[in-house]
Every structure is written in C-alpha cells, then in structure tokens.
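The complex is shown incomplete by one protein chain, all other protein chains being positioned as in the whole.
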Amino acid sequence: MSSIAQKKGFGATIWDYMTTVDHKKIAILYLISGGFFFLVGGLEAMLIRIQLMKAGNDFLSAGTYNEVMTMHGTTMIFLAAMPLLLAFMNAVMPLQIGARDVAFPFLNSLGFWLFLFGGIFLNLSWFMGGAPDAGWTNYASLAIASEGHGIDFYALGLTISGFGTLIAGINFVVTIINMRAPGMTYMRMPLFTWTTFVASVLIIFAFPPLTVGIFFMVFDRMFGANFFDVTMGGNTIIWEHLFWIFGHPEVYILVLPAFGIFSEIFAIFSRKRLFGYTALVFATILIGFYGFMVWAHHMFTVGLGPTANAVFALATMAIAVPTGIKIFNWLLTIWGGSITFTTPMIYAIAFIPSFVAGGVTGVMQAIAPLDYQLHDSYFIVAHFHYVIVGGVVLAILAGTHLYWPKMFGTMLNEKLGKWTFWFFFIGFHLTFFIQHFLGLMGMPRRVYTFVGDQGWDLYNAISSVGALFMAIGVIIMLVNVIMTTVKNERVGNDPWGDGRTLEWAIPSPPPFYNFAQTPLVRGLDSYWIEKMEGNKKGMTFAEPLGDIHMPNNSFIPVVISLGLFIASFGALYHLDGDKPWALPVLIIGLAITFISMLVRSLKDDLGFHITKAELLEDQKRGETDGSK
Amino acid sequence: MVNGLKKWRLFALLSALLVFLAGCGQKEISTLIPAGEVAADQFNLLILSSAVMLFVIVVVVIIYVLALVKFRRSKLGDELIPEQVEGSSRLEFIWTAVPIVLLLILAVPTVYSTFDLADISTMDVEAEEGDGMTNLTVNVTGKLYWWEFEYPEYGIVTAQELVVPTDERVYFNLIAADVKHSFWIPSIGGKLDVNPENVNTFYLTFDQESSELDDGVFYGKCAELCGPSHALMDFKVKTMNAEDFDQWVAAMQEEEPAPVEGDLAQQGEELFGADGAGCIACHATSGTGTSGAVGPNLATFGDRNRVAGYLEHDEENLKNWISDPQEYKPGNLMPDDETLNGGEPFSDQELDALAAYLMGLTVEE
Amino acid sequence: MDLNKQYTPRTWPDHPETATMEGKNKFVGFWLLLAAETVTFASLFATYLALKDKGPSGMELSASQLFELPLVFAMTMILLTSSLTSVYAMYHMKNHNFKAMQAWLGITVLLGATFLGLEIYEFNHYVHLGFGYTHSAFSAAFYTLVGTHGAHVLFGLCWFIALMLRNAKRGLNTYNAPKFFLVSLYWHFIDVVWVFIFTVVYLMGVIG
C-alpha cells in the first residue's frame, strides 16, 4: 500500500482522500479538519482574552464580541474537540479490537463529510452577514429575537454536522458489537475502546433532543411556528431542557474518550496493567448512565422549584463517585509501575490534578443554593475550562503525540513536545485558575466589557497573559508537526516500546486492510501477553491467510453532504423573502442529496477482494507485520 | 432560627475577613463579602464545600506525588517489568465509600438550603403589630438593558436603582418584558432568572446600609446573555434603614414633583416634553404609577449613582448619553437624538438644559 | 458475495437477514437508529404535552374540540393491519417465496398510502377550521409531532417501493434480504409511534 501511495501525484492523493472509506484515512481527515477548527476556535479565544485584557477595552464591539464568544464555544465543542476525538477513535479503535474496518465504511465517510460541510457552513457566517450571537447554548428568547442570519447558520450548520456525528456514533457501536476479533470479549476490550463505546451510545441518545430542539428553532424562524414565542403560547424553557438533555451528556461524550486515551497512556508508560480494569469499565458505564439524569443542574436558577433543584443536585453529586473511582485507579496504576516521562505521559500526569480541580468545582456547582451565586459567573467558565482543557484538550494533545506514529509512521519530536506541554500547561492554569475568583468576586460571564475598579482588572490581565502562553504552546506544536513531517523518519510497529494493545502489533501506519490475518485474542492487553510470552509476531492468528474482502471507495458521501450544504443556503436566504433564487437553490440542493442517496442504494456495491497471493507478496516485503 | 442566623452571619463575616482578607473583591459586588442573609448562607456553603474539596485534592495530590517520586523508571532501571496487579476490592471499596460520605456531608445542607431559600410562604402574610417585619414586595421587570422596580404596596415605580430597607425580607417578583435576563446582586444573594413566560419569586435580605460603602450602593447585574449590551445591564441597590426607607417612599408618592428650579432647568423641562411629546412619551418623571413603561422612570434621576446604569453620574456623561445612546449601550431601544429632536441633533445649549433638568429630578435631599 | 447465487427454499438460510456480516451490521445498526428515533419522538411528544392547548390569550380551538375519533380509529386500524401484512411479507421471505412477499408488500404499501391520504385529509380539515401551523404553540407542536410521523410513513412507502422495483427481476438473495427486513422493522416502529400518537394526542386530547 505504502509503495502505491508514494507514486501518486498530488491530485490523485486529494481524490483518494475525498473518496476514501478507510477508517485510518478518515481519521486523518478528522484530525486535520478538527485541528483546523481548533486553531480557529483558539484564535477566537485569543480575541476574547484580548478584549477582556483591560477594563473598558474597545478592541471588539459589543455585537462582535457576542459573535466571537458564541463561535468560540460552538466551534470548540462541536467542530474541534469532538472531531479530534473521533479522529482517534477512527484511527485506533478498529485496530484495538482486531477489526478489518468499521462496520459501515461508507457511512463513516459520510459522517465525516457531513461534519465538515456543517462546520464550514457554520463558519461561513462570518463572511455572510454575521455569526450567531446568542451563546453556544442559543437560549430561545434571545435566539428568536436575534436579527440577521447568525442563528440560522448555527441551526442549519449544527443540524448537518450533528447528523454526521450521529452516524459516527451508530457506526462505532455496531463495530464494537459485531466486529471484535475472536477472543476479544467485552471484558478484554482496551479501555479506549470501552470509552468509545459508551461515548458513542451517549451520542446516539443525546443528539436527537438537540436536533429536535434545533428544528423547533428553525421552524419558528422560518415557518412562523410558535414553539418559543411566549405571546403565542410558546415556552422558551423547552429549548433549555432539550438543549441540556443533549448538553450534559455531550460533556461526557467529550471527556470519556479522553479518559480512554489517558487509560492507555498510564498503562503503557507505567509498564503496568490498568489497576482495577473492571472497576474502570463499570465506572465508565455508570458515568454514561448518570449523564442523562443531571441536565437540570444547568438550570438551577431558572425557577424549576426546590424539589427539582434538590433532586438534580443530588444526582449530579453522585457522578463524583464513579469519576473518583477512575482517578484513584489511575493513581494505583502508576503506583508500583515503572514510570517514564514521555510527552504523552506528562500530559497524562498533568491531567490528574487539573481534572480533579475542575471536577470538584463541578461538585460545588452541584450544590444548588451555592450555584445561585456561581451560575453564569466566571466561576463556571473556570470550571468547564478546567475539565475541558485540563481533561479533553490535554487528552487530545497527548493522543496526538501518542498516536502520531501509528497514524503517520513517524514520531513527533519529544523535545518540542515538552516545550508545547510546558507553555500550554502553565498558560492554562494561569488563564483559568484566576477566573474562579473573578466569578466569586461577582464578574458575570458573557460580558463584552467590564467597568474598571470593581476588583477585576488585575485578574483579567493575568488571565489574558495565560492565554498567550497557550497560544505559544500551540504554535510550537504546529512547528513540531511540520518539522516531523519534513524529516519523516520511519518507525516500526511499537515505537514507544511498551505498547500493550493490538494496535501496536501491526506496522505504523498499518496496511489498508489492517490485519492480514485476524488475530486471536487471549486476554486483556493481548499484544503485551504475546510479547511476554516471547511471540515474535506479536499476534496469534485466528484464521489462515486468505482472501480479504474490502469495500470500494466512493465519492457519493461528498456529494450527499454537498447537497445539504447547498440546500442550507437556499433555506437560509429563502427567509429573506426577497430572494427568488433561494427556493430553487434549496430544491436543487435537496435533489442532489436525495438522488445521490438513491444512486447509492440502487447501485450494487459489493467491494473487491485482495487475493491471498497479493497478501503473500506484501508479507514478503514485510508490510503486514512491520518486520521489514 | 433568627438567632442562629445571626451567629452564622457573624461567623461568615469573621471567616470572610480572615480567609479572604486579601483579594476577595469589593464589598459592593463580591460574593465573598456577603452583606445579606442569603449571600451569607451561600457563602457558608462555599466555605464548607471548599473545605471538602480541598481535602479531596490534598488526598489525591499526596498519592500522586508519592507515586511520581517512588516509581520513576530512571530510578528503577530500564529493564524492570513491574508486577501486573489486577486490582484490589478493598481499595476499590474505600474509594467508593469515602467520596459517598463526603457527598452526604454536602447533601444535607444542600437540600436544606434549597428548600429554605425557596420558602416564600410568608410573602403575603400581613406583618404583625410590632414585629418590625414588613415583608416588602418588589416587582422587577427586566427590559432590554434596564430594570424597572415597582412597589405594588405603595403604588410607586422606579428604575435602574433599587431602593430597599435593611433587615427585613424583601420579596421579588421577576418577569422579563422581552428576552430572558437574570437578576443578581452578588453581595446580597444568588441570582434568579427573569423569564419571559412566568413570574419567578424569591427573597433577599439586606443587612448593611449602602451608605457605608465607598460607592454608596451595591451593584446588581444581569447574569443572562440578553444581547449586545448585556454587559452593561447593571443596576444599583440603595439600602437604608426602615425609617429612611419610609421617608423615601413618602417622597416618591408625592403626586406633584417638586417645582423645577432655575431657568436652564425649566428650559430643559420644556424640551423634555412639557407638551406631552418628546422624552416624556417614554420616560415618566413621577414616582407614582405602575410598571410597563417603554423607558426607565426618571423621577429619581438626580439621586442616582450612575447614568445609564454604569456611567459615572455627571452631566458630561448624561449629555453624551442623550446625544448618542447607541454609542454607550449598543442595541438599546432609545431613539437617537435626531429622531427625538425633529431631525436635528440637540445643540449644546439644549443638552445643557436637559442635563440641568434631569439632574434636578430628585426625591432625596 | 455473489449476487447471482440462486437459492432454493431448501438452501435459503434460516435467518437470511443476518446471514452475512453486512446483514448483521445493518441489523444492529438499524436497531440503534430506532433507539435514537425513540428519543427523537420522545422529545416531540414531550413538547407536545407541554404545549397542549397553549396559545395566544383567548385562543378558542382546543384539543377536545378539534379531534374526532372515527377518522383516527379508521387510520389506526389501517396502520395496524399494514403492520400485519408486512409480517406476512417477512414470513414469505423466510420461506423464500419471493412472489408472495412482493404481493404482501404491495398490500402494505396500499394500506400505508391510504393512511397517509387520510392524514392529509385530516390536516386539510383542521386548516380549514383555522387551525393552521402558525395558529398557536399548540398547533405547531401538534403538526410537528404528527407530521413527523407522517413523514416517516412517506419515507417508509418510498423505501418499500424502491426495494420492490429494484429487486423485482432478480428475486431474493442474502444481499437484499436484510434490506427487506429492515424496512419491515421500520414499518413496525412507525406503528409503535402511532400507537402513542392515537393514545396521547387523540384519545387524551378528546378527554380534555
């Protein structure tokens, strides 16, 4: 495979990526686009911090600030953090369970392109008459009142990318249920696979309420429905509920895969089996389950009444227990291990105190009467950046270093990696620790400016400096990526030396058909088991070498997504009433989508076979087991 | 109960002084320096939970540091393959049980306080002779970037500056006239949303007279994003003892505002809308009335602490505001001066007159 | 997989829908989609319940005045029956009796189309009473809930027809058997949703 790829021209490579259904390539697509959106969201964060650097600053106007703030939250959550995690899930999870690919390779590609086109659509709002400006939570009364098209961009963009995510979720769950290699029982699955599984289940149940809520909003704005119009009997609290029924599970969708990445890292770089594997699995499931019963903790001040507040307060607190189980199991994993401080590992080590700090402030917010003070203040901003940046973003950075060799066959520079780490880590605490106190001192969030001499000036300045540090860290990382790619020093199967799970048993990057022969799994950490038993191949095989059936590439996912993208513009401008071209655009877009879907379902697509002879050929060249 | 609360308050005050002597913000606005019973309760919860959380963090950090110190590969040698421990049900039990206990410790006051702070049963109870409790009710309406305060018992309305007596419960009925807002006076007590579809009710108690503060007022905030000028949707709170409060009410209730003094101010009054058109179309200048006005009631404008809720209270800012409201509160609903003045901006002289008139509107002396 | 492979009832697998890996994946994946749809409809139902009879002050039309049971009863019977006919189709699929399967699917489609026709008639009737989509929060919630169900019916019909036409010539094999199976699952799910619609919207609406 690699030999074929090298011969390709640039255009052919692009075409290859636009039509690919290979989970490893889709992972790279997710990584690139998620990374891009992370930079965009980060840039918006920098704008926020510059504006709030000093009292009464006029760097951004009031309206622009709200757009920047809204787009920062939306971009980071939907277009950066989730896709980046999906990148790792795609790259690693099928390998970890010894699968040939995901269950629905075509849908995998469709999911990606929907996400990308949705994300592009959302961000085009900047150039086409204004971004959404009602916060990432898009509360109904304000969103309905918002002028211009910002909110429509939000609604339509998130709908499209939300479908993409839902598809990805279903796909992963089916993959894990159906495609595990022989011997890979549920209780032998690596933790990253487990967290992928639970997070995907959360996606399946959490995205529908969001989609429904967004549709209500679209109908209200476009067809004059009255879901949220109070004078017509509507009720804006419905939006809040639907949003948070999605929104709270969403934060666990983000953090569970992050936990999974860290679980892998702790075990690898302590050279030790995960302590309390069963408990970790159980805690993951429990967190997923609780995730659906606590959403109203975002609504303590709405006026739901003391009974509801008390119930949700207690339910929320309960989540601290399974999360604590995880924290302590990780601690006991490194306890008694042999710890080496590689870049991924220092991220993991930094994660523990950062996340615990963020988690305990979460529990403080769960105390409803206390939350009356904390809600919508900078304390909340501090809380969620501690869990998100200190949990999810650190995991993404760690995962990037950890899995880079597996995805690209070359290692990121360790020294630059550590520089990135220190800048980012110090900057992160500098930025957000102080925000707890800003909140306690009465500073509300989502303010575009503040009046001086309220005791907030110094703290805001410090916070802004911290953000600068983070930016420097990110820039060093970009440099690292470019340098590594240029140098392109190839590495073998298990570049970290202590890999434990199946993905480290095959070449980096793996051949496009993954395992030439499906492995037989004989226990938890199966690669480690083989290694300890001195098996040079790193795998025991479950089947003789034979033909492999592979799916065909397809361009249809791009077309389907493009159709919706076009249709969205039609829908959006149809609203204006004075644009006769809008309706045809809407219809043409939908037609493109439906016709390409029809083509897909009517045309038989049976895939192709890689013959045994070809595999033997590859094997001789050492491309299937990395022994070259 | 009340006695117990007093003790709590004392305790809260002391701990506030001790723990946060440095860096706990300003009295006018910081939740760390509570000036009301509700804020004090919440502050105590903050201290309690912080202590629990600190304990959790300390435990985690101790294990963590020990592990990192003891088990580095550089110390243990490169070749070591550690024992592959599976787990331990005893440890597992401990770190399940201890957090549960800690959470139970938090749960009890949480539930108690949740119900306690939501208790508005005495709202409509007539004050008994001599118990000193008058249980004032204020109807608050949140509007695009300003606040209206109606005192239904007294038939008076004011805006932007809430005036309340100390040492008694004040009940608030909150409703939004347009989009959702949230009513927050950080140093007095936690917030409650101001929804467009329903009236939310809660109470606060004000324990300190605002005249003791450097700025003479407590700061109130809108805490729910409500549009471009959400950041500027501030209000101020004047607290005074019952006697002063009664006087203020009486002054507000006077049907006829005090006659305007001085030529300039009279000219301003004229401009303001003596003939019923102009500013007066939206802004009332008498304290009596009901809620629902388009613009803030200006009866007490001269007594106010800020122009437009957040600008320094001087004529300069007032004139700036009148001549270009959008500059100071983007997206607010006040028309620009050309619309108000028949297509022409106000001249300097006219602005002076308006300012003189408005600054003279006062019910305090 | 070989598309031209011919099966006889004797060689036809017992569970044709999950005889291949693709079939197994589709089967599980489709059920997951149905689980997601359950939550989707729950959100719609929840909103409907919250907004039932809510409208501008002085609104006159309410659920109990609007809904009439005879029509709903007829629709219910039709849809339930179509559920049974699709079961018959699957019965014949398992017996590898392609013609009978197509026939029963045809009946199912006819019943589904009748249902849809009645629904359109019903909506049209309400609109003429002045109960349009923009009439009130109640009307928006009602039309969105019931209309989403109707859209599902429509989609199901198109799916049935597409499959029947596409495979008319080539008969049953393990490549298309999962597809037939899934659409019949979908049809049952639509029926399940309708059971709640007639109970929660119409019956409880008439009660008031």
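Labels A, B and C are assigned to the chains in the order they are written; within every chain, residues are numbered from 1.
One rule holds in what follows: a contact is a pair of C-beta atoms (placed from the backbone, for glycine too) under 8 Å apart; a residue touches a chain by one contact, two chains touch by 3 or more.
Note that contacts and distances are computed from a predicted model.
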| item | value |
| --- | --- |
| From "Cytochrome c oxidase subunit IVB", "ABC transmembrane type-1 domain-containing protein", "BMP family ABC transporter substrate-binding protein" or "Simple sugar transport system permease protein", the hidden chain's UniProt protein name | "Cytochrome c oxidase subunit IVB" |
| Chains in view touching the one left out | A, C |
| Absent-chain contact - pick from C:M59, C:L110, C:V127 or C:V206 | C:V206 |
| Which of A:F292, A:F541 or A:F594 contacts the chain that the document leaves out | A:F292 |
| Identified contact with the non-displayed chain, of C:A103, C:A162 or C:V192 | C:V192 |
| Residue of C:P13, C:P56 or C:G147 in touch with the missing chain, whole complex considered | C:P13 |
| Footprint left on chain C by the chain that the document does not show | 1, 5, 7, 9-11, 13-14, 19-22, 28, 31-32, 34-36, 38-39, 41-43, 45-47, 49-50, 69, 73, 76-77, 80, 83-84, 87-88, 91, 94-95, 174, 185, 188-189, 191-192, 195-196, 198-200, 203-204, 206-208 |
| Residues of chain A (touch criterion as defined above) contacting the omitted chain | 100, 177, 201, 204-205, 209, 235, 237-238, 241, 245, 292-293, 296, 303-305, 308, 518, 543, 546-549 |
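Note that only the chains that are shown with their structure count from here on.
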| item | value |
| --- | --- |
| Pairwise touch network: line, ring, star, complete, or other | line |
| Most heavily contacting chain pair (counted by C-beta pairs in contact) | A-B |
| Furthest chain, CA centroid comparison against chain B | C |
| Chain whose Cα mean lies nearest the overall Cα mean | A |
| Residues of chain C touching at least two other chains | none |
| Touching two or more other chains - residues of chain A | 234-235 |
| Contacting residues of chain B [partner chain A, same complex] | 23-26, 28-32, 39, 41-42, 45-46, 49-50, 53, 56-57, 60-61, 63-64, 66-68, 70-74, 76, 80-88, 91-92, 95-96, 99-100, 103, 106-107, 109-111, 113-118, 176, 178-180, 182, 184, 186-187, 189-193, 195-198, 200, 219, 221-232, 234, 310, 330-331 |
| Complex interface listing, chain A residues touching chain B | 61-63, 66, 133-135, 139, 141-142, 145, 230, 234-237, 270-273, 275-279, 301-303, 305-306, 309-310, 313-314, 317-318, 320-321, 324-325, 327-329, 331-332, 334-341, 349, 352-353, 356-357, 360-361, 363-364, 366-377, 437, 440-442, 444, 446-451, 453-456, 532 |
| Residue numbers on chain A that touch chain C, as the complex places them | 103-104, 166, 170-171, 173-174, 177-179, 204-205, 207-209, 211-213, 215-216, 219-220, 223-227, 229, 231-235, 238, 242, 245, 598, 601-602, 604, 606 |
